[in-house]
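Removed from the display is one protein chain of the complex; every other protein chain stays in position.
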Amino acid sequence: MDGYNFAYLDEQTKRMIRRAILKAVAIPGYQVPFASREMPLPYGWGTGGIQVTAAIIGLADTLKVIDQGADDTTNAVSIRRFFARTTGVATTERTADATIIQTRHRIPERSLRADQIIVFQVPIPEPLRWLEPRETETRKMHALSEYGAMHVKLYEDVARHGRIATAYDYPVMVGGRYLMRPSPIPKFDNPKLDRSPALQLFGAGREKRIYAVPPHTEVYSLDFEDHPFEVQKWEQACALCGAGDSFLDEVIVDDRGGRIFVCSDSDHCGERRAAGHVGAQPDALGQPADKVAP
Amino acid sequence: MMAATPLLQVRGLTRRYGARIGCRDVSFDLWPGEVLGIVGESGSGKTTLLKCLSAQLEPDAGQVVYATRDEGPRDIFALSEPRRRLLMRTDWGIVHQHPVEGLRMGVSAGANVGERLMAVGARNYGRIRASALDWLGRVEIARDRIDDMPRTFSGGMLQRLQIARNLVSSPRLVFMDEPTGSLDVSVQARLLDLLHGLVADLGLSVVVVTHDLAVARLLAHRLMVMRAGSVVEEGLTDQVLDDPQHAYTQLLVASILHP
Partner (left out) sequence: MYVAVKGGEAAIANAERLLAEKRRGDPAVPELSTAQIEQQLGLAVDRVMTEGSLYDRELAALALKQACGDQLEAVFLLRAFRTTLPRFGASEPIDTARMQVERRISATFKDLPGGQVLGPSFDYTHRLLDFSLLATGGEPPPPAPLGEAEPESMPHVLAMLDREGLIESEIDRRPDAPVPDITRDPMTFPADRAARLQGLARGDEGFLLALGYSVQRGYGRNHPFAGEIRFGAVEVEFVPEELGFAVSLGDVAVTECEMINQFKGSATEPPQFTRGYGLAFGHCERKTMAMALVDRALRARELGEEIDSPAQDEEFVLYHADNVEASGFVQHLKLPHYVDFQAELVLVRGMRRAAEAAAQRARPLAVAAGEE
(Lines give C-alpha, C1' and ligand atoms only; values in the text may rest on other atoms or scores of the structure.)
Protein backbone atom coordinates (compact mmCIF):
# COMPACT_ATOMS: atom_id res chain seq x y z
CA MET A 1 0.00 0.00 0.00
CA ASP A 2 1.53 3.31 -1.07
CA GLY A 3 2.63 5.73 1.60
CA TYR A 4 2.57 3.20 4.45
CA ASN A 5 5.27 1.07 6.02
CA PHE A 6 5.37 -2.76 5.84
CA ALA A 7 2.52 -3.99 8.08
CA TYR A 8 1.27 -0.39 8.43
CA LEU A 9 3.08 0.49 11.68
CA ASP A 10 6.36 2.38 11.56
CA GLU A 11 9.47 0.49 12.68
CA GLN A 12 9.82 2.42 15.96
CA THR A 13 6.32 1.48 16.97
CA LYS A 14 6.97 -2.14 16.07
CA ARG A 15 10.10 -2.13 18.23
CA MET A 16 8.11 -0.69 21.13
CA ILE A 17 5.51 -3.44 20.73
CA ARG A 18 8.19 -6.13 20.46
CA ARG A 19 9.73 -4.91 23.71
CA ALA A 20 6.32 -5.22 25.35
CA ILE A 21 5.93 -8.73 23.90
CA LEU A 22 9.36 -9.77 25.22
CA LYS A 23 8.46 -8.52 28.65
CA ALA A 24 5.13 -10.33 28.46
CA VAL A 25 6.88 -13.58 27.53
CA ALA A 26 9.30 -13.11 30.41
CA ILE A 27 6.44 -12.70 32.90
CA PRO A 28 3.78 -15.19 31.78
CA GLY A 29 0.25 -13.91 32.29
CA TYR A 30 1.31 -10.43 33.39
CA GLN A 31 -0.40 -7.57 31.55
CA VAL A 32 2.26 -5.29 30.08
CA PRO A 33 1.04 -1.75 29.38
CA PHE A 34 2.03 -0.57 25.93
CA ALA A 35 1.46 2.59 23.92
CA SER A 36 -1.27 1.21 21.73
CA ARG A 37 -1.66 3.12 18.47
CA GLU A 38 -4.75 4.15 16.64
CA MET A 39 -5.25 1.69 13.84
CA PRO A 40 -7.39 2.13 10.76
CA LEU A 41 -9.76 -0.46 12.22
CA PRO A 42 -11.97 0.46 15.17
CA TYR A 43 -11.08 -0.28 18.78
CA GLY A 44 -12.77 -3.44 19.94
CA TRP A 45 -12.48 -4.97 16.48
CA GLY A 46 -9.08 -6.52 16.97
CA THR A 47 -6.66 -3.57 17.14
CA GLY A 48 -4.60 -5.24 19.86
CA GLY A 49 -4.21 -8.45 17.91
CA ILE A 50 -3.49 -6.50 14.74
CA GLN A 51 -0.72 -4.51 16.40
CA VAL A 52 0.86 -7.66 17.83
CA THR A 53 0.66 -9.37 14.45
CA ALA A 54 2.05 -6.29 12.70
CA ALA A 55 5.00 -6.25 15.11
CA ILE A 56 5.94 -9.91 14.59
CA ILE A 57 5.02 -10.58 10.96
CA GLY A 58 7.80 -10.94 8.38
CA LEU A 59 7.93 -11.59 4.64
CA ALA A 60 8.40 -15.33 5.15
CA ASP A 61 5.27 -15.71 7.28
CA THR A 62 1.98 -17.26 6.30
CA LEU A 63 -0.98 -15.66 8.03
CA LYS A 64 -4.32 -17.16 8.97
CA VAL A 65 -7.08 -15.04 10.50
CA ILE A 66 -10.18 -16.50 12.11
CA ASP A 67 -13.19 -15.06 13.90
CA GLN A 68 -15.55 -17.46 15.73
CA GLY A 69 -13.34 -20.24 14.39
CA ALA A 70 -14.04 -19.44 10.74
CA ASP A 71 -11.89 -17.79 8.09
CA ASP A 72 -14.81 -16.38 6.14
CA THR A 73 -16.50 -14.25 8.82
CA THR A 74 -16.51 -10.60 7.76
CA ASN A 75 -14.11 -9.34 10.41
CA ALA A 76 -11.60 -12.11 9.71
CA VAL A 77 -11.83 -11.31 6.01
CA SER A 78 -11.32 -7.63 6.74
CA ILE A 79 -8.22 -8.19 8.91
CA ARG A 80 -6.72 -10.71 6.50
CA ARG A 81 -7.27 -8.24 3.66
CA PHE A 82 -5.61 -5.50 5.74
CA PHE A 83 -2.43 -7.54 6.15
CA ALA A 84 -2.49 -8.73 2.56
CA ARG A 85 -2.62 -5.07 1.48
CA THR A 86 -0.01 -3.76 3.90
CA THR A 87 2.49 -6.65 3.85
CA GLY A 88 1.88 -8.76 0.76
CA VAL A 89 2.61 -11.90 2.80
CA ALA A 90 0.93 -15.18 1.95
CA THR A 91 -2.36 -15.89 3.67
CA THR A 92 -4.01 -19.23 4.23
CA GLU A 93 -7.18 -20.72 5.61
CA ARG A 94 -5.35 -23.91 6.62
CA THR A 95 -4.26 -24.08 10.23
CA ALA A 96 -1.45 -26.48 9.38
CA ASP A 97 0.08 -24.10 6.84
CA ALA A 98 0.03 -20.94 8.97
CA THR A 99 2.99 -19.56 10.90
CA ILE A 100 0.90 -16.85 12.55
CA ILE A 101 -2.76 -17.31 13.43
CA GLN A 102 -4.68 -14.26 14.55
CA THR A 103 -7.91 -15.22 16.26
CA ARG A 104 -11.01 -13.83 17.83
CA HIS A 105 -12.94 -16.10 20.22
CA ARG A 106 -11.51 -19.53 19.24
CA ILE A 107 -8.42 -21.73 19.23
CA PRO A 108 -8.24 -24.04 16.21
CA GLU A 109 -9.15 -27.67 16.85
CA ARG A 110 -5.91 -28.92 15.29
CA SER A 111 -3.05 -28.90 17.83
CA LEU A 112 -0.63 -26.06 17.28
CA ARG A 113 3.09 -26.60 16.75
CA ALA A 114 6.22 -25.02 18.19
CA ASP A 115 6.83 -23.10 14.96
CA GLN A 116 3.43 -21.38 15.14
CA ILE A 117 2.34 -18.26 17.02
CA ILE A 118 -1.27 -17.66 17.89
CA VAL A 119 -2.35 -14.05 18.46
CA PHE A 120 -5.54 -13.47 20.43
CA GLN A 121 -7.69 -10.35 20.13
CA VAL A 122 -8.63 -9.26 23.64
CA PRO A 123 -11.50 -6.89 24.46
CA ILE A 124 -11.03 -6.67 28.26
CA PRO A 125 -7.71 -8.02 29.57
CA GLU A 126 -8.34 -7.60 33.29
CA PRO A 127 -9.79 -10.73 34.93
CA LEU A 128 -10.62 -8.83 38.10
CA ARG A 129 -12.45 -6.02 36.30
CA TRP A 130 -16.00 -7.02 37.24
CA LEU A 131 -15.02 -7.41 40.87
CA GLU A 132 -12.97 -4.22 41.09
CA PRO A 133 -13.38 -1.43 38.54
CA ARG A 134 -10.23 0.44 39.52
CA GLU A 135 -6.97 -0.18 37.66
CA THR A 136 -4.90 1.08 40.62
CA GLU A 137 -6.54 -1.53 42.85
CA THR A 138 -6.44 -4.45 40.38
CA ARG A 139 -2.74 -3.92 39.70
CA LYS A 140 -2.14 -4.12 43.43
CA MET A 141 -4.23 -7.29 43.65
CA HIS A 142 -2.09 -8.88 40.92
CA ALA A 143 1.12 -7.71 42.53
CA LEU A 144 0.10 -9.30 45.82
CA SER A 145 -1.63 -12.35 44.26
CA GLU A 146 -4.83 -11.39 46.06
CA TYR A 147 -7.17 -13.55 44.04
CA GLY A 148 -9.66 -14.55 46.74
CA ALA A 149 -12.35 -12.31 45.24
CA MET A 150 -12.20 -14.29 41.99
CA HIS A 151 -13.10 -17.44 43.89
CA VAL A 152 -15.94 -15.58 45.56
CA LYS A 153 -17.48 -15.27 42.11
CA LEU A 154 -17.02 -18.98 41.43
CA TYR A 155 -18.47 -19.79 44.86
CA GLU A 156 -21.53 -17.71 44.01
CA ASP A 157 -21.98 -19.62 40.76
CA VAL A 158 -21.92 -22.98 42.49
CA ALA A 159 -24.20 -21.79 45.31
CA ARG A 160 -26.71 -20.38 42.83
CA HIS A 161 -26.52 -22.75 39.88
CA GLY A 162 -24.87 -25.86 41.23
CA ARG A 163 -21.97 -25.36 38.85
CA ILE A 164 -19.48 -22.72 37.72
CA ALA A 165 -21.60 -20.72 35.31
CA THR A 166 -18.88 -19.18 33.18
CA ALA A 167 -19.03 -20.44 29.62
CA TYR A 168 -16.38 -18.34 27.93
CA ASP A 169 -13.49 -16.02 28.85
CA TYR A 170 -13.04 -18.47 31.71
CA PRO A 171 -10.33 -17.26 34.13
CA VAL A 172 -7.03 -19.14 34.32
CA MET A 173 -3.89 -19.08 36.43
CA VAL A 174 -0.75 -18.88 34.33
CA GLY A 175 2.41 -20.54 35.57
CA GLY A 176 0.93 -20.64 39.07
CA ARG A 177 1.34 -16.89 39.45
CA TYR A 178 -0.86 -14.54 37.41
CA LEU A 179 -4.60 -14.67 37.00
CA MET A 180 -5.40 -14.16 33.32
CA ARG A 181 -8.36 -13.79 31.00
CA PRO A 182 -7.90 -16.04 28.00
CA SER A 183 -10.04 -13.64 25.89
CA PRO A 184 -13.62 -14.67 25.09
CA ILE A 185 -12.78 -18.14 23.81
CA PRO A 186 -15.30 -20.79 24.96
CA LYS A 187 -14.03 -22.67 28.00
CA PHE A 188 -14.03 -25.64 25.62
CA ASP A 189 -10.75 -24.19 24.32
CA ASN A 190 -9.13 -23.63 27.71
CA PRO A 191 -7.37 -27.02 27.83
CA LYS A 192 -5.63 -26.10 24.55
CA LEU A 193 -3.93 -23.19 26.32
CA ASP A 194 -2.23 -25.50 28.80
CA ARG A 195 1.37 -26.37 27.94
CA SER A 196 0.83 -25.53 24.28
CA PRO A 197 4.03 -25.86 22.22
CA ALA A 198 3.06 -22.67 20.35
CA LEU A 199 3.75 -19.18 21.63
CA GLN A 200 0.44 -17.55 22.62
CA LEU A 201 0.26 -13.76 22.49
CA PHE A 202 -2.65 -11.60 23.63
CA GLY A 203 -3.21 -8.03 22.46
CA ALA A 204 -5.74 -5.55 23.89
CA GLY A 205 -5.57 -2.36 21.81
CA ARG A 206 -8.14 -0.14 23.48
CA GLU A 207 -7.02 -1.16 26.95
CA LYS A 208 -3.36 -0.91 25.89
CA ARG A 209 -2.14 -4.22 27.30
CA ILE A 210 -0.12 -7.12 25.90
CA TYR A 211 0.31 -10.45 27.66
CA ALA A 212 1.62 -13.86 26.77
CA VAL A 213 1.68 -17.53 27.56
CA PRO A 214 5.11 -18.85 26.52
CA PRO A 215 5.36 -22.37 25.06
CA HIS A 216 4.85 -25.26 27.49
CA THR A 217 3.54 -23.01 30.28
CA GLU A 218 1.01 -24.40 32.71
CA VAL A 219 -2.42 -22.79 32.32
CA TYR A 220 -4.88 -23.84 35.00
CA SER A 221 -8.59 -23.12 34.73
CA LEU A 222 -9.87 -22.04 38.15
CA ASP A 223 -12.20 -24.42 39.95
CA PHE A 224 -12.98 -26.11 43.25
CA GLU A 225 -11.67 -29.54 44.25
CA ASP A 226 -15.23 -30.81 44.48
CA HIS A 227 -16.46 -28.88 41.42
CA PRO A 228 -13.66 -29.44 38.92
CA PHE A 229 -13.36 -27.53 35.67
CA GLU A 230 -15.07 -29.23 32.74
CA VAL A 231 -15.70 -28.32 29.12
CA GLN A 232 -18.90 -28.15 27.10
CA LYS A 233 -20.22 -31.32 25.50
CA TRP A 234 -22.77 -31.72 22.74
CA GLU A 235 -25.19 -34.55 22.30
CA GLN A 236 -24.92 -34.04 18.55
CA ALA A 237 -22.04 -34.50 16.16
CA CYS A 238 -21.18 -32.11 13.33
CA ALA A 239 -23.86 -32.49 10.64
CA LEU A 240 -21.32 -31.99 7.88
CA CYS A 241 -18.26 -33.98 8.93
CA GLY A 242 -19.55 -36.10 11.81
CA ALA A 243 -16.95 -34.84 14.30
CA GLY A 244 -18.03 -35.62 17.85
CA ASP A 245 -15.25 -33.80 19.66
CA SER A 246 -15.21 -30.30 18.19
CA PHE A 247 -16.88 -27.04 19.25
CA LEU A 248 -20.19 -26.83 17.40
CA ASP A 249 -22.07 -23.82 16.09
CA GLU A 250 -25.82 -24.03 16.14
CA VAL A 251 -27.35 -23.08 12.80
CA ILE A 252 -31.06 -22.42 12.53
CA VAL A 253 -32.22 -23.90 9.26
CA ASP A 254 -35.89 -22.99 9.13
CA ASP A 255 -38.44 -20.89 10.97
CA ARG A 256 -40.02 -23.91 12.69
CA GLY A 257 -37.22 -24.41 15.20
CA GLY A 258 -35.20 -26.73 12.98
CA ARG A 259 -31.50 -26.55 13.67
CA ILE A 260 -28.30 -28.39 12.89
CA PHE A 261 -24.91 -28.32 14.54
CA VAL A 262 -21.72 -27.80 12.57
CA CYS A 263 -18.03 -27.37 13.45
CA SER A 264 -17.20 -23.79 14.37
CA ASP A 265 -13.66 -24.40 13.05
CA SER A 266 -14.31 -24.30 9.30
CA ASP A 267 -10.82 -25.49 8.35
CA HIS A 268 -11.05 -28.47 10.69
CA CYS A 269 -14.43 -29.41 9.25
CA GLY A 270 -13.25 -29.04 5.65
CA GLU A 271 -10.15 -31.10 6.32
CA ARG A 272 -12.21 -33.92 7.83
CA ARG A 273 -14.65 -33.92 4.94
CA ALA A 274 -11.79 -33.97 2.44
CA ALA A 275 -10.46 -37.00 4.31
CA GLY A 276 -13.76 -38.77 3.77
CA HIS A 277 -15.60 -38.16 7.05
CA VAL A 278 -19.28 -37.61 6.50
CA GLY A 279 -21.88 -36.31 8.92
CA ALA A 280 -25.63 -36.98 9.01
CA GLN A 281 -26.56 -34.07 6.72
CA PRO A 282 -23.46 -33.34 4.61
CA ASP A 283 -25.39 -31.10 2.20
CA ALA A 284 -27.38 -29.20 4.84
CA LEU A 285 -25.72 -25.87 4.18
CA GLY A 286 -25.32 -26.37 0.46
CA GLN A 287 -21.63 -25.90 1.03
CA PRO A 288 -19.94 -25.20 -2.30
CA ALA A 289 -17.57 -27.94 -3.37
CA ASP A 290 -14.53 -25.66 -3.41
CA LYS A 291 -14.94 -25.10 0.33
CA VAL A 292 -14.72 -28.81 0.93
CA ALA A 293 -11.87 -29.83 -1.28
CA PRO A 294 -8.53 -28.49 -0.10
CA MET B 1 -1.69 -15.74 83.75
CA MET B 2 -0.58 -13.35 81.09
CA ALA B 3 1.69 -14.02 78.14
CA ALA B 4 5.19 -12.61 78.26
CA THR B 5 4.76 -10.17 75.39
CA PRO B 6 1.88 -7.85 74.66
CA LEU B 7 0.01 -8.53 71.40
CA LEU B 8 0.06 -4.85 70.55
CA GLN B 9 2.46 -2.19 71.79
CA VAL B 10 1.50 1.35 70.89
CA ARG B 11 3.90 4.20 71.48
CA GLY B 12 3.45 7.93 70.90
CA LEU B 13 0.82 7.55 68.21
CA THR B 14 -0.09 10.92 66.70
CA ARG B 15 -2.19 11.82 63.71
CA ARG B 16 -3.02 15.36 62.58
CA TYR B 17 -5.42 16.66 59.96
CA GLY B 18 -3.60 19.80 58.95
CA ALA B 19 -3.62 21.99 62.04
CA ARG B 20 -6.31 19.92 63.71
CA ILE B 21 -5.33 17.06 65.98
CA GLY B 22 -6.82 13.64 65.30
CA CYS B 23 -5.10 11.87 68.16
CA ARG B 24 -2.01 12.85 70.12
CA ASP B 25 0.76 10.84 71.75
CA VAL B 26 -1.26 7.72 72.55
CA SER B 27 0.62 4.82 74.15
CA PHE B 28 -0.66 1.52 75.57
CA ASP B 29 -0.13 -2.23 75.58
CA LEU B 30 -2.78 -4.78 74.68
CA TRP B 31 -2.30 -8.28 76.06
CA PRO B 32 -3.55 -11.50 74.48
CA GLY B 33 -7.17 -12.14 75.40
CA GLU B 34 -7.70 -8.60 76.57
CA VAL B 35 -10.56 -6.32 75.51
CA LEU B 36 -9.67 -2.65 75.51
CA GLY B 37 -12.44 -0.07 75.25
CA ILE B 38 -11.79 3.39 73.89
CA VAL B 39 -14.51 5.79 74.99
CA GLY B 40 -15.18 9.46 74.47
CA GLU B 41 -17.72 11.61 72.70
CA SER B 42 -17.73 12.04 68.95
CA GLY B 43 -14.81 14.12 67.73
CA SER B 44 -12.59 12.97 70.60
CA GLY B 45 -10.26 11.15 68.20
CA LYS B 46 -11.18 7.56 69.04
CA THR B 47 -12.05 6.55 65.49
CA THR B 48 -8.86 8.17 64.17
CA LEU B 49 -6.91 6.20 66.76
CA LEU B 50 -8.64 2.95 65.76
CA LYS B 51 -7.90 3.59 62.08
CA CYS B 52 -4.21 4.15 62.85
CA LEU B 53 -4.07 1.02 65.02
CA SER B 54 -5.66 -1.11 62.31
CA ALA B 55 -3.39 0.27 59.55
CA GLN B 56 -6.27 1.95 57.73
CA LEU B 57 -4.64 5.34 58.28
CA GLU B 58 -0.95 6.16 58.50
CA PRO B 59 0.04 8.07 61.66
CA ASP B 60 2.26 11.16 61.55
CA ALA B 61 4.34 9.86 64.43
CA GLY B 62 4.59 6.87 66.71
CA GLN B 63 4.66 3.11 66.43
CA VAL B 64 2.21 0.24 66.39
CA VAL B 65 4.12 -2.95 67.17
CA TYR B 66 2.21 -6.18 66.63
CA ALA B 67 3.37 -9.60 67.82
CA THR B 68 3.23 -11.52 64.54
CA ARG B 69 2.82 -15.29 64.70
CA ASP B 70 6.04 -16.16 62.92
CA GLU B 71 8.39 -13.20 63.29
CA GLY B 72 7.61 -11.79 66.70
CA PRO B 73 6.98 -8.08 67.34
CA ARG B 74 6.98 -5.91 64.19
CA ASP B 75 6.05 -2.27 63.58
CA ILE B 76 3.09 -2.66 61.23
CA PHE B 77 3.98 0.47 59.28
CA ALA B 78 7.48 -0.88 58.62
CA LEU B 79 6.06 -4.09 57.16
CA SER B 80 5.86 -4.36 53.39
CA GLU B 81 2.40 -3.72 52.01
CA PRO B 82 1.83 -7.37 51.01
CA ARG B 83 2.67 -8.53 54.54
CA ARG B 84 0.45 -5.88 56.06
CA ARG B 85 -2.48 -6.72 53.80
CA LEU B 86 -2.07 -10.41 54.52
CA LEU B 87 -2.08 -9.67 58.24
CA MET B 88 -5.22 -7.58 57.87
CA ARG B 89 -7.16 -10.33 56.14
CA THR B 90 -5.99 -13.29 58.22
CA ASP B 91 -4.75 -12.43 61.70
CA TRP B 92 -6.91 -9.36 62.18
CA GLY B 93 -10.57 -8.56 61.91
CA ILE B 94 -12.16 -5.17 61.44
CA VAL B 95 -15.81 -4.68 62.35
CA HIS B 96 -17.09 -1.42 60.93
CA GLN B 97 -19.88 0.61 62.47
CA HIS B 98 -21.86 0.39 59.24
CA PRO B 99 -21.88 -3.23 58.05
CA VAL B 100 -22.09 -2.22 54.37
CA GLU B 101 -18.50 -0.94 54.65
CA GLY B 102 -17.29 -4.34 55.72
CA LEU B 103 -19.44 -6.59 53.54
CA ARG B 104 -19.66 -7.37 49.85
CA MET B 105 -23.26 -6.40 49.29
CA GLY B 106 -23.33 -7.92 45.80
CA VAL B 107 -22.71 -11.52 46.87
CA SER B 108 -24.54 -13.98 49.13
CA ALA B 109 -24.09 -14.31 52.90
CA GLY B 110 -22.20 -17.57 52.39
CA ALA B 111 -19.74 -15.98 49.98
CA ASN B 112 -19.20 -13.12 52.41
CA VAL B 113 -18.24 -15.53 55.14
CA GLY B 114 -16.20 -17.77 52.84
CA GLU B 115 -14.14 -15.03 51.19
CA ARG B 116 -11.30 -14.97 53.71
CA LEU B 117 -10.93 -18.73 53.50
CA MET B 118 -10.70 -18.57 49.72
CA ALA B 119 -8.25 -15.66 49.93
CA VAL B 120 -5.81 -17.87 51.78
CA GLY B 121 -6.21 -20.79 49.42
CA ALA B 122 -9.28 -22.84 50.44
CA ARG B 123 -10.39 -24.62 47.26
CA ASN B 124 -12.95 -27.14 48.45
CA TYR B 125 -16.45 -25.78 47.92
CA GLY B 126 -18.06 -28.23 50.32
CA ARG B 127 -15.71 -27.38 53.17
CA ILE B 128 -15.95 -23.62 52.55
CA ARG B 129 -19.72 -23.91 52.66
CA ALA B 130 -19.61 -26.00 55.81
CA SER B 131 -17.48 -23.35 57.54
CA ALA B 132 -19.86 -20.64 56.37
CA LEU B 133 -22.85 -22.58 57.74
CA ASP B 134 -21.07 -23.15 61.02
CA TRP B 135 -20.29 -19.46 61.40
CA LEU B 136 -23.75 -18.33 60.44
CA GLY B 137 -25.02 -20.58 63.21
CA ARG B 138 -22.58 -19.14 65.70
CA VAL B 139 -23.78 -15.60 64.97
CA GLU B 140 -27.40 -16.77 65.14
CA ILE B 141 -28.31 -16.41 61.47
CA ALA B 142 -30.63 -19.14 60.20
CA ARG B 143 -28.82 -21.70 58.02
CA ASP B 144 -31.33 -21.36 55.21
CA ARG B 145 -30.28 -17.71 54.71
CA ILE B 146 -26.83 -18.76 53.47
CA ASP B 147 -27.62 -18.07 49.80
CA ASP B 148 -29.53 -14.85 50.44
CA MET B 149 -28.14 -11.47 49.54
CA PRO B 150 -27.15 -9.22 52.45
CA ARG B 151 -29.59 -6.55 51.29
CA THR B 152 -32.43 -8.81 52.41
CA PHE B 153 -31.02 -8.82 55.96
CA SER B 154 -32.03 -6.60 58.87
CA GLY B 155 -29.49 -4.20 60.42
CA GLY B 156 -28.76 -6.56 63.30
CA MET B 157 -28.29 -9.54 60.97
CA LEU B 158 -25.94 -7.53 58.75
CA GLN B 159 -23.80 -6.68 61.74
CA ARG B 160 -23.72 -10.33 62.83
CA LEU B 161 -22.82 -11.36 59.27
CA GLN B 162 -19.95 -8.89 59.30
CA ILE B 163 -18.72 -10.42 62.54
CA ALA B 164 -18.87 -13.94 61.09
CA ARG B 165 -17.01 -12.77 57.97
CA ASN B 166 -14.21 -11.51 60.20
CA LEU B 167 -14.02 -14.39 62.65
CA VAL B 168 -14.00 -17.21 60.08
CA SER B 169 -10.23 -16.88 59.62
CA SER B 170 -9.63 -17.25 63.41
CA PRO B 171 -8.08 -13.82 63.86
CA ARG B 172 -6.18 -13.05 67.04
CA LEU B 173 -7.02 -9.35 67.12
CA VAL B 174 -10.29 -7.69 66.24
CA PHE B 175 -10.92 -3.96 65.90
CA MET B 176 -14.49 -2.80 66.37
CA ASP B 177 -15.76 0.68 65.62
CA GLU B 178 -19.05 1.36 67.42
CA PRO B 179 -20.26 -2.19 66.71
CA THR B 180 -23.76 -1.43 68.00
CA GLY B 181 -23.83 2.18 66.80
CA SER B 182 -25.97 1.61 63.72
CA LEU B 183 -28.58 -0.54 65.49
CA ASP B 184 -31.88 0.08 67.22
CA VAL B 185 -31.72 -0.10 70.99
CA SER B 186 -33.88 -3.23 70.92
CA VAL B 187 -31.33 -5.23 68.90
CA GLN B 188 -28.24 -3.76 70.55
CA ALA B 189 -28.58 -5.94 73.63
CA ARG B 190 -28.73 -9.17 71.64
CA LEU B 191 -25.65 -8.26 69.61
CA LEU B 192 -23.77 -7.30 72.76
CA ASP B 193 -24.59 -10.64 74.37
CA LEU B 194 -23.41 -12.44 71.26
CA LEU B 195 -20.17 -10.44 71.09
CA HIS B 196 -19.55 -10.97 74.78
CA GLY B 197 -19.94 -14.73 74.37
CA LEU B 198 -17.78 -14.97 71.24
CA VAL B 199 -14.96 -12.90 72.71
CA ALA B 200 -14.89 -15.07 75.84
CA ASP B 201 -15.21 -18.39 73.97
CA LEU B 202 -12.53 -17.59 71.40
CA GLY B 203 -10.19 -15.74 73.75
CA LEU B 204 -10.05 -12.86 71.28
CA SER B 205 -8.08 -9.71 71.82
CA VAL B 206 -10.25 -6.73 70.96
CA VAL B 207 -9.94 -2.99 70.65
CA VAL B 208 -13.45 -1.58 70.69
CA VAL B 209 -14.32 2.06 70.13
CA THR B 210 -17.63 3.23 71.54
CA HIS B 211 -19.35 6.31 72.86
CA ASP B 212 -21.76 4.06 74.72
CA LEU B 213 -20.56 3.36 78.26
CA ALA B 214 -22.96 0.44 78.59
CA VAL B 215 -21.20 -1.27 75.69
CA ALA B 216 -17.86 -0.50 77.29
CA ARG B 217 -18.92 -1.89 80.63
CA LEU B 218 -20.18 -5.17 79.18
CA LEU B 219 -17.32 -5.88 76.76
CA ALA B 220 -14.14 -4.16 77.95
CA HIS B 221 -11.70 -5.29 80.60
CA ARG B 222 -9.89 -1.99 80.48
CA LEU B 223 -10.85 1.51 79.31
CA MET B 224 -9.10 4.50 77.82
CA VAL B 225 -11.01 7.77 77.95
CA MET B 226 -10.23 10.20 75.13
CA ARG B 227 -10.86 13.86 74.87
CA ALA B 228 -9.70 16.26 72.15
CA GLY B 229 -7.30 13.67 70.76
CA SER B 230 -5.60 12.78 74.02
CA VAL B 231 -6.07 9.99 76.55
CA VAL B 232 -7.20 11.64 79.79
CA GLU B 233 -7.74 8.57 81.92
CA GLU B 234 -7.23 4.84 81.76
CA GLY B 235 -7.70 1.85 84.00
CA LEU B 236 -9.82 -1.22 84.69
CA THR B 237 -13.34 -0.75 83.40
CA ASP B 238 -15.13 -0.91 86.73
CA GLN B 239 -12.61 1.38 88.31
CA VAL B 240 -12.95 4.02 85.61
CA LEU B 241 -16.72 3.89 85.49
CA ASP B 242 -17.40 3.58 89.23
CA ASP B 243 -14.70 5.91 90.48
CA PRO B 244 -13.75 8.30 87.66
CA GLN B 245 -10.78 10.51 88.51
CA HIS B 246 -10.63 12.96 85.64
CA ALA B 247 -13.26 15.69 85.54
CA TYR B 248 -14.15 14.83 81.94
CA THR B 249 -14.69 11.16 82.78
CA GLN B 250 -16.87 12.21 85.72
CA LEU B 251 -18.94 14.29 83.33
CA LEU B 252 -19.25 11.38 80.87
CA VAL B 253 -20.33 8.97 83.58
CA ALA B 254 -22.70 11.48 85.13
CA SER B 255 -24.40 12.07 81.80
CA ILE B 256 -25.68 8.49 81.77
CA LEU B 257 -29.13 8.13 83.24
CA HIS B 258 -29.15 5.54 85.97
CA PRO B 259 -32.35 3.61 86.49
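Chains here go by letter, A and B, matching the order in which they are written, and residues are numbered from 1 within each.
One rule holds in what follows: a contact is a pair of C-beta atoms (placed from the backbone, for glycine too) under 8 Å apart; a residue touches a chain by one contact, two chains touch by 3 or more.
A quick note: this is a predicted structure, and the numbers were derived from the prediction, not measured.
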item: Of A:R15, A:R85, A:R134 or A:H216, the residue in touch with the unshown chain; value: A:R134
item: Option from A:R94, A:R113, A:R177 or A:R206 whose C-beta touches the chain left out; value: A:R206
item: Those residues of chain A which, in the complete complex, touch the missing chain; value: 4-5, 8, 10, 33-40, 42-45, 47, 67-70, 72-75, 77-78, 81, 104-106, 123, 133-136, 161-163, 165, 167-169, 184-188, 206, 208, 232, 234, 247-255, 264, 266, 285-286
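To be clear about the criterion, only the chains that are shown with their structure count from here on.
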item: List of chain B residues in touch with chain A within their complex; value: 81-82, 85-86, 89, 104, 107-108, 110-111, 114-116, 118-120, 123-126, 128-129, 146-147
item: In the complex with chain B, residue positions of chain A that touch it; value: 140, 143-144, 146-149, 151-153, 155-156, 158-160, 223-227
